[in-house]
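As you look at this complex, bear in mind that one protein chain is not there, while each of the others sits in place.
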C-alpha cells in the first residue's frame, strides 16, 4: 500500500524500517538522536532504540572515523554530517579511509557505512551551507555517491545504501525535503548503480538528478507542446555512474543536455559529457550542452544566489539551441 | 645566464629569491625549516631567515588556517603539506576558507598564499602517498591549481604563485624532482592561467602536464617517424584552465588525446574533453581519447602500481586509434 | 575592582543595543523579511559587550555564528546600519548582501568575519596572531567559539600551536550550555570546559558570562598577558541563549524551568540593579538610554528596509583577486 509522503518522511521511514530488521544498524551524528536531526530525518529513532542512536560532539572526523571502525567490525553505521559542506572537515576520513578500506583489506572487510549529508543551494545559507559537493567525492575510487530525486527514491535508495557493503555518501538535497510523492509503506529497495529512465523520448536526452529533475520534467512538458520529445535520465547513483543508461539514450536521441546544480567547471556533467562524446562520436547530432551554476561561491542574498544557480529558462534555451543546431 | 638545474633546485632557488625580495614571504610546514623539507625543497632558507621559516607540529589544518589568517594581514605564506594526499586533513581550510576569503571579503582581502604539495605516484608509497589529488580541488571556485612540468616552469610558476593574490595550490610531482633542465639564474616569473604550447603540430593535439608531458613528447617523436605531427599543450595552470590555448589547438588539429595521471572518472581530462567537444563539435575529426590511470586506489607493489598508472604505450595506442578513426 | 559609573553606563547601553538589535532581527526573520538562518545572542549580551569593551580597534576579532552583538559593537557607529542591511540581504550591507547574518565582516575595524564551518576561524586566528608577532605589534586576536565548537579537531591544532609558540590569542569559549540540542555534558568530559586548556599548559578561567563586571577584568587579564608576550588564554564564559539554536527552533530539548532560572540572571537586569543601587543612576536615566537605543536600532531597520537589493551580476565579482569568472 502506498501513500503520499514527503521526501523527509520517506527517509525517516527507511531508517525506522531498516533499524527494525537489522540490529547492526545504528545512527550517529550531531543532534540525530534526542532531537531527531536538524531536519528531522532521524526523528523517533532514539525513542525506539535508545542504544542505537548517538548524539555526538561537533566532531565530524570522529563521527566518520568511528563509523569506519564500527563498519569493519560488522556493524552498519548511518552517520549524518548535517550540511554536506561539512564533509570538508572529515574529508580525509571519507576519501583516504572509508573509500580505501575494502581495497586495503583485500575485500576481507569494508567500510559498510552511510554518510548522510544535506547538499545544494536555494535556502539562502551562503558560502558554506549551500554547495553541491558531489564533485569533491567523484574522483575517489571506492566511494559510492547516491543522490535521490523523489520521496520514492529517497526511501528505496537509502535502504540499499544501508545494506551496501560499500561506503555510501547519501546526498539529500535540502530543496527536496518538503516535496511529496507516492511511497510504498512496506520495506523496499531500489538498486544502486542504476539510473532511472524517467521519461522516454526521441529528440533530446536530458540527464538530471535531485532538484534538477524537476527542471527537466517541466522542460520536457513545455517542449512537448512544441512537438519536441525529451528523454529524461535520472542518474540516482552519481558514482559509480550508470554509463550504459546514458549511452543507450543518447545513442537513440543523438542530443544531450546535462542539467546540474553546482559550478560547471569539473562538475559531474563534465564526466557525463566526455564519456558520451567519446563513446557516441558518430551518433551526436549536436554539441552537448551543460546547464549549471556559475563558477562562483554561493552568495546569500536571494537575487545573488538565484543569479548563480541554474535557472529553469536556461534549460529551455539549451534544449532549443541543441535542436536548432 | 641559465644553467642546468634539477626541478627541486629550481623550486629552492625560486623560494630563496622571493624571500630575498619580499620580506612578507615566509615558509611554514612540517620539517620545512631546520631540515629544509622532506624533499629538500626549502633547504637553506631557515639558515638565512631564521625568523621567516617555521617548523610546525603535525597540524595541517593549523598550517593552512594560519596561512589564511596571515595572508589576510598582508603576509605571503608559502605553506607545505608534504604529500598532497594530506590535503585531506586540511581540505576544509582549503576549499571552505582559503578559496572563499576573497569572495567573502568582497575583494578587500584574499588568501594570498601558496600551499605546496607533492602529488602523484610512481615511488611505491601506496594508497595515501601516491594520489593525483588535482580533481579534489578543481570544482572549487576561488582556488588556483598550478602544476609545473619542467625545472624552468617550476621556478617561474612558483614565483608567480607566491606573488599571486589568490590561494594557489602548487603541485609538485614527485616523479619530477630529479629531472633536469635549463633554468635562468635571475629571478623571473611565468604567467599563471596560461598553458604552454610545447610543440606545434597539425594532426593531433596532446594535452599533458607534469610527468605526462614527457610521455607526450616521446610519443610525438616516435609518431613523427610515422609521419604524424603532434601538437603538445601543457596546461601549467589546471584551474582556472587556459581553455583558449586548448581550443585553438584542437580547432587546428581536429583531434585530441588527453594524457592524465590519476583515475579517469572525473579526472581533469573529463572537463577538457567536455569543454572541447562542446566548443569544437564540427571541428573534431575523431573521438577524443583520455589516457589515464585505472579507477582504483594506487597499490604498493611495483607491478601493481604500474598496472594502475597510465603507461607510455597507451599513449601511442590512443594516438594511432584517433588517427585511424 | 568595580567599574566606574561612566564605564558601566556605557556598557549597559551596549548591552541594550545588542538586545534591541537581536529582537528586531528576530522580528524580521520571523515575518520572512530576512532570508536564511538566524542565530540570536539574547541572554549573552554581557559576554559580547564585555569582551568588545576591552578589545581595541586594531585587535583581530573573529565572531561566531551567534555574534551579531560583537559585530555591531566592533563597527564604527556610522556603519552599524549597514550591518542590519547586510542581514537583510541588501546592496547597502557591509558586504553587499552576499554574506548575511553569519558572515558580516568589517576589515576597517578588524572584524575578520565568520566562516560558517565551526572551528575554522579557530585556526584562521592563528594567522592574525602570527602576523602581530611577525610585524612586532601588540595586537591580540580574540576568537569567539561556542561550547560545542570545542569538539572540532581544529581547536586542538590551534591551542597546541598557540601554546607552543605563545601566540597572542584569546579563546573566548561562550558556554551557553548547548550545541543545538546537545548539552555540554553529553559532548565533553570536563566539568568545566576551561580545564581543557590545562592539557596545553594554557592559562584559563571560568567567568560569569552574564556579569560584565566579571567579564571585563578577565578579558583585561588575558589581553594584558597576550600583549606582553605571555601567550594565549582560554576564557570560558558561563551564559545561556534565551531563544532556540536558530530563530524558529522551539528548543524542546530544554528541561522545564531552565530558561526561567537563567532569565533571573538576565545580564541587563543585573547591571540595571547595580547602576540603580550602587551608582545612583535613576530609572529615568535607564529609560532614556533604552529609548535612545530603540530609536537608533529602528533607524538601522529603516535603512535596511529602504535599501535596494544587490545587483545580481555582482554575484560573479571577487571570485578571484585578479581575474573575472564568466557571468551570465
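All chains are identified by letter, namely A, B and C, in their written order; residue positions are counted from 1 within each chain.
The working rule: contacts are C-beta pairs under 8 Å (C-beta built on N, C-alpha and C of every residue); 3 or more make two chains touch, one makes a residue touch a chain.
These figures come from a predicted structure and were not determined experimentally.
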#### Entry: Which displayed chains the unshown chain touches
A, B, C
### Query
Which one touches the absent chain: C:200, C:246, C:262 or C:320?
C:200
### Query
So which of B:8, B:59 or B:253 would be touching the chain we can't see?
B:59
## Note on the structure
The missing chain sits against subunit C at residues 151-157, 160, 163-164, 186-190, 195-202
### Task
Determine and list the subunit A residues touching the chain excluded from the picture.
26, 51, 56-57, 59, 61-62, 64-75, 77, 92-93, 96-97, 100, 102-110, 112, 141-142, 144, 164-166, 193, 240
### Where the missing chain touches subunit B, by residue
30-31, 34-35, 38, 55-62, 85-86, 88-89, 123-129, 294-297, 299-308
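Basically, only the chains that are shown with their structure count from here on.
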### Query
Quick one: most central chain, C-alpha centroids?
A
### Query
Which chain has its C-alpha centre farthest away from the C-alpha centre of subunit A?
C
### Task
Measure off the straight-line distance from the CA centroid of subunit A to the CA centroid of subunit C, and report it in whole Å.
36
### Task
Pull out every residue in subunit A that's touching 2 or more other chains.
85-86, 88-89, 127-128, 295-297, 299
#### Entry: Residues of subunit C engaged with two or more neighbouring chains
98-99, 103, 115, 117, 153-154, 319, 325
